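Presenting chain A:
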Amino acid sequence: MNMGGPDMAPHTPQRSARPGEAVAHRAHLLQISDLQTHFFTFGGTRVIKAVDGVSFTLDEGETLGLVGESGSGKTTTCLSIVGLLPHAARIVGGSVVFEGEDLTRKTQRELRRIRGRRIAVILQDPMASLNPLFTIFRQVAEPAFFHQHLRGRSLRDRVQHLLRAVRIPSPEWRMRDYPHQMSGGMRQRIVGAIALAGGPKLVIADEPTTNLDVTIQAQYLDLLKDIQRETGVALIFVTHNLGIVAKMCDKVAVMYAGKIVEQAPVRELFDDPKHPYTRALLGSVPKLGSKEPLYSITGQPPNPAHLPPGCSFHPRCPEAVPRCTTEEPRDFHLADGSVARCWLLDDVLTRP
Partner candidate 1 sequence: MPQFILRRVVYSIVTLFILSATIFLVVRLTGDPVALMAEASARPEDLDRIRQQWGLDRSWPVQYATFMQNAFKGELGKSFNYRLPVIELYFQRLPNSLTLGLAATLISLLIGVPAGIISAVKVNSGWDNVAKGVALLGLSIPGFWLGLVLILVFSVWLRWLPTSGAGDWRHVIMPAVALGWYFAASMLRLTRSSMLEVLGSEYIKLARLKGLPDVVVIAMHAFKNALIPVFTLAGVNMVVMVNAAVIIEVIFAWPGIGRLLYEGIFQRDFPLVQGVVIMAGFMIVAINLVVDILYAFIDPRIRLTR
Partner candidate 2 sequence: MTHPRFTAHNAFLILAVALVLIAAASAVLSLSPPVSAAAKGKIVLAWHSGFASRWLDPQEHDGTATPDNFFTAIHDALIKNQGTQLYDHPALAEKFAVAADAKSATFTLRKGTKFHNGDPVTAQDVKFSYENYRGAKADVFKKKTERVELVDDRTLRFVFKEPFLDFAILFGTANVAAPGWVVPEKYYKQVGPDGFKQKPIGAGPFKLVRHEPGVKVELEAFDGYYRPVHVKQLVMTSVPEAATRVAMLERGEADIIYNVPGELIAKVGKLPGVTLAPVLSGSFFVEFPGFQDPKNPFRDKRVREAVSLAIDRRAMNQAETAGMGKVTGNWINDDVQYAIEWPEFPRNVEKAKQLLREAGYANGFDVEWITPLPPFYSRGERLIAQLREVGIRARLQTMERGIYFQRLQGGLKEFQGTQIILHGTRIAGSWSFWYEGHFKCGGFNSRDRICVKDLDGKFDQYERSINPAERKKLAEEIQRGILENYYIVPVFRHAFVNAIGPKVVAQKWQDVFPTITTGYAYPWEDLKVKDQ
């Protein structure tokens, strides 16, 4: 889609070093390459590189965990995939190939046929994601109405089926209710039902459990897993809760200041984190259910409008070397399948 065009960007996007990038041998369900999404604020006078050269792949039935602090670009990455960015944001480079089609080159009209139907998104706040003035039936039915063109009885059956699938008791009654008549857990399950309504191949769940209490959270995660098993959808799980990642995901991508700093299969990441930031995150794994993770990292997240030179993490990095302050690290592909961006790895690799 690339609405802005090159002339909209004040300066050409910085090319990230991608030496020895693995070429995809088989077709992935989703392949994101060097995605760059920038915010242009104050009439284009200020550029915030919210997503700056993100690449990852995802296969059917697979679950990717996307972790990082607030403002690290997780949500913008997800919204870039479905092409629903805020006014000020533009995709300025890279591609999002989904089932062989580059979504960045699609018009809004084309994207609309993909959204909700082939890619569904579950938003953070179940309380806020439901329109308070519409019945549950109507909100769950909409994707089926517009995409599958179901009407009348078949639409009602479909909605009841979906609600049953997310374990809403007596759906034939509950679907006439309004959101405020439901508990938080139920609402979140309804949001899940909406996501499944179009029969998607990929579900992006953006911190879906943040506002739920612990038991409900666990139940919900189980539900998602069950559904995934039954339908074979791929899941992108955005969270800053590493406990959930451990439970849900096959692989993990850690984001910091718009970049993926480490990407690894879940076991490798937890057993042997390569990036100092990942290590810091793991050092402060919060309890399941607590809302904000307690980082042991000193300092504040960087201001995205004024990133430090070199590695964005260096001001807070306990292991930073002089090179980190001047030169941006490249991706280092490691033997266990993980990829990380840190000059420390360079030392490790080059050391005889």
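Miscellaneous remarks
Definition applied: a residue touches a chain if its C-beta (ideal position, glycine included) is under 8 Å from a C-beta of that chain, and two chains touch if they have at least 3 such contacts; residues count from 1.
Candidate selection criterion: all candidates are chains of the complex that A comes from, given by their letters.
This is a predicted model, so every value here is computed, not measured.
Among the candidates 1 or 2, the one in contact with chain A in this complex is 1.
Partner candidate 1 is touched in their complex by these residues of chain A: 82, 84, 87, 108, 111-117, 120-121, 123-125, 128-134, 142-143, 146-147, 180, 191, 194, 197-198.
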